[in-house]
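Left out: one protein chain. Kept in place: all the others.
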């Protein structure tokens, strides 16, 4: 694809507006092909994807492996990659990746240490895609979130987006916020308990980019205003006092009653898995988009595999 | 296939005589194709099967994955599915299945809780096949048992079938008995120690269906009479007194001497794995059918995948 210059995908920051558009256009093609002519069904027939997971993440792994399969590609897979570099044997990530480069055409790596994906990319003769590296990045997740927003609104310009829940530790909301800054004239609403507010680095970054944001504690205030509510789970272990946790967890629940406070063409997103923060009664509301969002991961990953391997 | 109306396969009770005949006919086709023209080798080329195993069962998983591969299909697989819904994350089976529906065309699920397969089927937009759910059902196993009997006798009508060993807890014999009632004029012989007799619910059901049955403790009495002996393992943990176990385990062994008491055209079945209840000396006896029976699992699963995905 003219203009797609990446050799690896290790962090959301690699993507500028132009690259995002390329990926999203190819994702659109992939989506259309699956319900239509299946023109990509043998596109990567002679390629092998290695799923190199240093910790299990079945959901992410399945999404990538489904994407590769939909393109006709072959898969070799492990959720046991730590065994490669067991303490006893002590092999470096560098050596592991060099060896893997001889067995596959693209590596999808999940690792427990932040920064591992970039290190792997530097060692690798074949493309590396980061499927999450510890507290670091999970760029394909940020891309599918952004794609879901783009897919639901003809124009990103002017959108008002609320992020709700654990904004301090939530890797997904941080990365999505970063990608949103590639588009102009949006407004962000950060809705969270005080103990898990969005960090200053992101707020300062938004200020530098001249993107307006505001902080709220009350979900109800924001619901009637915004075009998109991005819900996340609030985790018990962030709170010192169990009572504080119960209060917060109760407050940031988007039930059907609250969903009805939203605009009729607004959307509800969630990175999944959810626990109680969105009850199942909301699933049939036309605003609910979280299963569609999970499904979009397939098209984004098909697009990335295609772009990295056919370029 | 005209007449095949199922969307999912979660329990043996879904199959009436007509559905059984359809499945068995397609299984015959599949078997013939593998040694012949391989006409189905690319039939499911564009389909993905997700093996979603909440507990390992390599044997069953391999049988399904071999079946899908023989049809040209693709596979994404985990024996680690509990991680999806880990206690920490707490995702419901409903959500897991909804997400999986976006990644695959058919789900083969193994679960530790009885009733899970039916729940999964209700949540799923794509076909679900039960590969065993706890103490519940393992319908494809019952089908392959029934298919093996049908394959060995031109006529089910009039057959005398003995079930031997642990009839109380044995999921396979209970399900097979159920399927046998779809055929007329058979007679059943339940041979077991008193602590693991066939349960009353099945016996009452047989009475209602007017199917004669009898209980025996002595294997030797039954061997000369029956057309089929279905052996199962007796498990130590069913017995309070270890001596009782040793007596029972010794009694329900079908060695070559006892096999010779059977009719020359009778058959010996076993769901495998076996331990001591059939010594290896019997393997070369022409009556031994347990490895053929395991192999039939492939044709039955090919047939079901084909029927569910091509209908």
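Residue numbering begins at 1 within each chain, and the chains themselves are lettered A and B in the order written.
Here, a residue touches a chain if its C-beta (ideal position, glycine included) is under 8 Å from a C-beta of that chain, and two chains touch if they have at least 3 such contacts.
Values in this document were obtained by computation on a predicted structure and should not be read as measured data.
Trainee: Any idea which of A:18, A:95, A:122 or A:257 touches the chain not displayed?
Mentor: That would be A:95, which touches the missing chain.
Trainee: Which of B:3, B:56, B:158 or B:286 sits in contact with the chain that's absent?
Mentor: In the full complex, the listed residue that touches the missing chain is B:56.
Trainee: Specify the residue from the set A:25, A:39, A:80 or A:214 that touches the hidden chain.
Mentor: With A:25, A:39, A:80 or A:214 as choices, the missing chain is touched by A:80.
Trainee: Go through chain B and note every residue touching the omitted chain.
Mentor: 38, 41, 56-59, 61-63, 65-66, 69-70, 75, 77, 79, 272-275, 280, 291, 294-295, 298
Trainee: What residue numbers in chain A mark contact with the hidden partner chain?
Mentor: On the side of chain A, residues 45-46, 48, 50, 74, 76-78, 80-81, 83-85, 89-92, 94-96, 98-100, 102-104 touch the unshown chain.
Just so it is clear, only the chains that are shown with their structure count from here on.
Trainee: Counting in whole Å, what is the centre-to-centre distance of chain A and chain B, each centre being its mean C-alpha position?
Mentor: The computed centroid separation for chain A versus chain B comes out at 41 Å.
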